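Every protein chain except one is present and positioned as in the full complex.
And now, chain A:
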Amino acid sequence: MFASKRLSKELLKLQDKLPPGITLVKADNFEEWQMDIRVMDDNPLYKDEVYRLKFSFSQSYPIEAPEVTFLRTPTTPIPWHPHVYSNGIICLDLLDRQGWSPVHNVESICVSLQSMLTSNTKKERPPGDENFVRYNTQRPRDISFVFHDNQV
């Protein structure tokens, strides 16, 4: 109830107008949405690529942060980034319990992720990516990431 009221308002706005490089792919219900993002400058790491984001909302969204991950599909790879694991899990303080504010929304998250990619120059995965991807069984929101550098 709480989430659907807010999400229906967000949806109206998303269908109306979106910032450049962000498109709505799927929003059939109030549990899961998909969005596509592109990096707008010619950063060679992300040139000509489109990335798909999966948003999962709980009943208490936006009090609780949504779970946001990159989704691999035949047309959308997982972008290189020292805070993005190769299974699509993102380590971003904005999406963490401590960093999240209910003022954020789907659009502002897309914009933040877009700019996170734009400013990156490293073709890297987070340290320990291989083990994390193999052994992690936790849901992204239950993982406590250490935000060692917030500049990236």
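The rule is short, and it goes like this: a contact is a pair of C-beta atoms (placed from the backbone, for glycine too) under 8 Å apart; a residue touches a chain by one contact, two chains touch by 3 or more; residues count from 1.
One rule holds for everything that comes next: contacts and distances are computed from a predicted model.
J.: Name the omitted chain as UniProt records it, choosing among "Ras-related protein Rab-2A", "2Fe-2S ferredoxin-type domain-containing protein", "DNA-directed RNA polymerase III subunit RPC6" or "RBR-type E3 ubiquitin transferase".
T.: UniProt lists the chain left out of the view as "RBR-type E3 ubiquitin transferase".
J.: Going by the contact rule already stated, which one of A:Arg6, A:Lys54 or A:Arg72 would touch the omitted chain in the full complex?
T.: From the options A:Arg6, A:Lys54 or A:Arg72, the contact with the absent chain belongs to A:Arg6.
J.: Based on the whole complex, identify which of A:Gln15, A:Asn29, A:Asn43 or A:Ser60 touches the chain you can't see.
T.: A:Ser60
J.: Need a quick check: the contact residues on chain A for the chain that isn't drawn.
T.: Against the left-out chain, chain A lists 2, 5-6, 9-10, 60, 62-64, 97, 101-104.
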